[in-house]
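Missing here is one protein chain; the remaining ones are kept as they sit in the complex.
Naming follows writing order (A, B and C), and every chain is counted from residue 1.
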């Protein structure tokens, strides 16, 4: 695979580096091999063979065969060059879809969208690689980060107002190199103003503003935008269903009861997660 | 994105066509633009602008600007050429992960891994784009086809012996253009002989041979191979857990209780799916 | 135990006959031994030794030692007598609390309060032997009949308007000898007018009149009356909770997910019942 850093976010280059065994990157003055290498390593890309080809096709073509981990310290490449990443034969791309265990994320105790609920919510979002996603009430950012791995050539806006949660989101973004997640500090719906139109929306929390938030989503959404809401409270479930119904989104509701085996003294007990309701619909744009 | 049909399955070209807005394909004598176009269209790729560039860079370079749907009828291209697919500005790639509704698949009534159970099972398989997957007891093929969409540069072997199911699998493969699913007719474990080593294994049914099947998986698996077993029967659950325990795979069990809202006369009833146990583990290779 | 048919419903005598190994019944002109015996046998009391003592303590005292099943054909007892029922040594009283399998009741397919949901609903009603119970939307009458077995010295009013269901209720009352169940034909709340004040109310269906029905219950109930509502629809759940909240009844909600093992080919599958919500509260009487 061959890509370029020109007019393209580095997040996408990181995405390619996670899935292509051999990757050619056309660099530019702003994004030197050193800068790109540092970005990749920070994002969790493992060290590997790296070849820089300066002045490709020109008489002074030069090939430097080194390691990715060495590049951040090297400053003196020619301005026009190609960076090649070459993986060993047993290298495997990153998982395409693999919700992480809850404990992999920094989060406030008990307050995280559980891995299996994330899986089912992401399934309903039907994300495409290029989607623009709003994650409203992002909490620890776990949904944002896993949405960003699916929509790796798009962007995810993690909207959250709680200071502790904002800290977790930033920590988790750094931990997992989710460069295409943008943190939006503030309360929805106010904080949604000015964001790029979404092609998919996840609502993990509303702070009591379900009506206003869904109205804002209705106004801003791209065609066929999918909206997935997670709810623990019966009253909120009722509100979400009624509002979506009124908006003409044909809400579908699923109750998820998951129990996980915990081994105690060699025997397996089923430990239940809190029941969650997932309500999903498709925005109907009004002309 | 630029790819080639040389020494590469057409399934991968189809995969690229589903996700790249602009795609260049280097053809060869065996895989002419007409052949490739027919394959793409059969696999569900929508018609789009198609440009064939013959003898690229040579004096007799020629550029034919047409539509993908026109190409299957055109036989007289030069042997060396490049096929370019160019999508409209509002084109979007296929969803990266989106389990289909059960009814999208041909299947024996009631006997299909339900969409949400597929989502949770695939989450546990942690598939990579290049994985080799065994789907043992493939049933209608729904899991195979959705695994194949995640492991789109790899292969999925759908192992099934029931004649009716085999018909469904083939129908569903055709319906969704899942070119990287191979149907393996026969009973496991015998039918597993000779298959390429798996990096992930899904077990939807065992026909009473759980022990033999998991032993065969243990012998054949690549390192870190994940195994995910779906079970409806309590006795089979017990067997799967005990066998995996003995094999040292540290089985994790999850019980999934999903209920889906069905609207009747304007009110929403929760209709439960049958409870399913998902047992997953990681093969421990013995040296 | 010694009881009398004077100023007391025969239903209570039936209740005593189900639980006392030795029972003396003081008869009167209207309720002769023949009549009582017929009533007991119709209600399912098994045949047993029966002794009639005429003119007890008088010079012409006479003792007839026979069987219960013989008595209905005997008309010529003295007007004042005592009927004694004497059970064999291995006789056991009827179960005190034992919800019957669903299939024991005549009912419209699928439309019966399931045995385990009955058990949990009756647990919340906290019935006393002398309670007056309203069963609103009685359906097949299963809840009425089992409530009547607990409140065996009280009465249960089974309110139902559907003709088919009314047939089932009457059939089930006869089948299980539930003499203290009164069938009230009509729609609640109208049909509730004139009924004795309830000490416990079960609501199995409302026909869309939840608000009016609970208001009527609020107006009619005895102090500390417990109200238990079964709900399958999310919208009705919301309505019931909101109405009870407004009435000050401190509603408690429970979601019941029961799955029952079904054996197929020697293995046990868990078959789920439809999820049911049970909302219960205590009427707050306003002075």
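Criterion: a residue touches a chain if its C-beta (ideal position, glycine included) is under 8 Å from a C-beta of that chain, and two chains touch if they have at least 3 such contacts.
These figures come from a predicted structure and were not determined experimentally.
Peer 1: Which listed residue, A:75, A:219 or A:270, touches the chain dropped from view?
Peer 2: Of the listed residues, the one touching the omitted chain is A:270.
Peer 1: Just one of C:10, C:48 or C:256 touches the chain that is missing; which is it?
Peer 2: From the options C:10, C:48 or C:256, the contact with the absent chain belongs to C:256.
Peer 1: Just name the one of B:36, B:68 or B:241 that touches the chain not displayed here.
Peer 2: Answer from the full complex: B:241 touches the omitted chain.
Peer 1: On chain C, what residues meet the omitted chain?
Peer 2: Its contact residues with the unshown chain are 1-2, 19, 92-99, 115-116, 119-120, 122-123, 126-131, 150-151, 199, 241, 252-261, 268, 270.
Peer 1: Touching the hidden chain in the full complex, which residues of chain B are there? Just list them.
Peer 2: Missing-chain contacts on chain B: residues 234-235, 237-238, 241, 253, 255, 257, 275.
Peer 1: In the full complex, which residues of chain A touch the absent chain?
Peer 2: Touch set of chain A with respect to the missing chain: 232-236, 257, 259, 261, 264, 266-275.
What we mean here is this: only the chains that are shown with their structure count from here on.
Peer 1: Would you kindly state whether over half or under half of the residue numbers at the chain B/chain C interface are used by both copies, giving same or different?
Peer 2: Answer same: the two copies use largely identical residue numbers here.
Peer 1: Once you find the CA centre of chain A and the CA centre of chain C, what distance in Å lies between them?
Peer 2: Here chain A and chain C have centroids separated by 59 Å.
Peer 1: What whole-number Å value describes the gap between the mean CA coordinates of chain B and chain C?
Peer 2: 57
Peer 1: Which positions in chain C are in touch with at least two other chains?
Peer 2: Each of 234-235, 257, 275 in chain C touches at least two other chains.
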